[in-house]
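Structure first, then comments.
The complex is shown incomplete by one protein chain, all other protein chains being positioned as in the whole.
And now, subunit A:
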Amino acid sequence: MKSFTYERPATPAEAAAAVARNPEAKFIAGGTNLLDLMKLQIETPTHLVDVNGLTLDAIEPTPEGGLRIGALVRNTDLAADARVRRDYAVLSRALLAGASGQLRNKATTAGNLLQRTRCPYFYDTAQACNKRQPGSGCSALDGISRGLAVIGASEHCIATHPGDMAVAMRVLDATVETVDGGGATRSIPIAEFHRLPGDKPETDTTLRAGELITAVTLPKPPGGRHVYRKVRDRASYAYALVSVAAVVQPDGTGRVAFGGVAHRPWRVEEAEAELPKGAKAVTARAFAGARPTHDNGFKLTLAERTLGAALHEAQAPGREGVRP
């Protein structure tokens, strides 16, 4: 790990200013992803701004009837919050499907949104990777791409967003709240938060330099049945090959987003109109224009079947998210 300097600012704006004035500075919260990458020298910040002392760890009701989740709320606490379990079960389910108990105890809401891809070519510093080293090329294109993107990718990058939480946040229409070094705040709809790689795969999100996430806000509960279904190589503690976050209403309408398939949680609102017709109709629209690699065409079939299973689960009698 490269050496760095370190500070603990007293306010969110001070933290943002500290990172804004130093292009080699990074925020650190849970640190579970950043420190992993620093050990591998994939991330080499020369200054760390520890935000753990900022009081951004509350979950509070909003005047609109939603919830405001502080940036530092740990994944365990968010998944276990009684209001989240009751009214936003898809979010609890997504969190609990991710990582391990130890990691969820450390990982934060904002940090989870900002986690980097687990593309093996991003992690292997002997390989070309435009995300890690812009302009170096993409070894994944002709490599082992079984776990990588099938849609929304570019000739520069076929990495996926690895998270589960963000997929649920996308289906819940969350809003990311930020503050910058000057103290100015901004609200970013989750749909506009994660980028597609295009010709700038090194940039995962639309955050500006030094902009600090202070909270994620959920609108009022959407009702309906909540399902998060994740398909992976192991039963636990593995990234998604494909995941589905679904909120399905009694009349069969609803919302659906997919994880493990693109550089950001994949939701196509127009495709949701097909929900009453079933999974095949939805995925045909949601994955129109998909360009799988030689290795990962199975994900298109898997996405349809996983959605089919999720819709079946949503229609089953009984509780939310009952699994077979």
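As a convention for this text, contacts are C-beta pairs under 8 Å (C-beta built on N, C-alpha and C of every residue); 3 or more make two chains touch, one makes a residue touch a chain; residues count from 1.
In this section, contacts and distances are computed from a predicted model.
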Chain excluded from display, named as in UniProt, from "V-type ATP synthase alpha chain", "Transport permease protein", "Multisubunit sodium/proton antiporter MrpD subunit" or "Aldehyde oxidoreductase iron-sulfur-binding subunit PaoA": "Aldehyde oxidoreductase iron-sulfur-binding subunit PaoA"
Contact residue for the chain not shown (choose from A:16, A:67 or A:97): A:97
Option touching the unshown chain, where A:89, A:151 or A:271 are the choices: A:89
Residues of subunit A (touch criterion as defined above) contacting the omitted chain: 1-10, 20-25, 28, 30-32, 35-36, 39, 44, 46-48, 50, 52-53, 76, 79-80, 82, 85-86, 89, 92-93, 96-97, 99-103, 105-106, 209, 234-237, 319-323
